[in-house]
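Inspection log for the structure reproduced underneath, given as structure tokens.
Missing here is one protein chain; the remaining ones are kept as they sit in the complex.
Let's turn to chain A:
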Amino acid sequence: MGQWTRKGWTDGWKALGVDTIPAMKGTLDSLRQQLATDTDYFRHVYNYTFEFSRPPGQRSLALDMAQGFWALLIPHGLKGGALAHVSASAQQDGDGDGDVVMGSAGEEGWKDEYTQWWFEFLESSGAKGVSKDVWHMFLEFVRTIDAKFEKYDPEAAWPSTIDDFVEYARNRLSGKA
């Protein structure tokens, strides 16, 4: 983490057509904007983050690292709409072109506070790290789960960690309500 190859650096900026520092500043701004709004781009960056932050040779990402990055990325995407809620049925169409079906009849999706719940859950479960599968699937989860955690299919291929989180969240919701 924190290390780039020179070639990668130069090639990357060249591809963006940027070669001066002010231009870089501006590009970074627009990239940040894009990250917030463009779902595909968000997914791209999000998935890359796992590889990026994982120490080489380890299979999973340390929990505190994962939480740190999640705290960075998730709110950003929620605010900008990249992580806007998609109803699960639309999501499962085969071509997966990421069509965002806006507002499936006003269904609410992931709430900001849920991210905190997620953290608390992971801590209480005693897990030391986050596996690649959980990391990747978490994105889909955030996008598709409804606010009440009702429309969740435990028979589907979700990682068991997420299965358990849903139960945790349901309990918490009913305890609160």
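The rule is short, and it goes like this: contacts are C-beta pairs under 8 Å (C-beta built on N, C-alpha and C of every residue); 3 or more make two chains touch, one makes a residue touch a chain; residues count from 1.
One rule holds for everything that comes next: contacts and distances are computed from a predicted model.
Participant: Looking at what's absent rather than what's present, what does UniProt name the missing chain, "Ribosomal protein S2", "Tubulin epsilon chain", "Tectonin beta-propeller repeat-containing protein 1" or "Cullin family profile domain-containing protein"?
Facilitator: The record for the missing subunit names the protein "Cullin family profile domain-containing protein".
Participant: Identify the residue among A:L31, A:M65, A:M137 or A:L173 that touches the chain left out of the display.
Facilitator: If we include the chain that is not displayed, A:M137 is the one touching it.
Participant: With respect to the chain omitted from the figure, which of A:R59, A:K128 or A:K176 is a touching residue?
Facilitator: Result: among the candidates, A:R59 touches the missing chain.
Participant: Considering the whole complex, not just the chains shown, which residues of chain A touch the missing one?
Facilitator: Residues of chain A in contact with the hidden chain: 59-60, 94-96, 131-133, 136-137, 140, 155-157, 159-160, 163.
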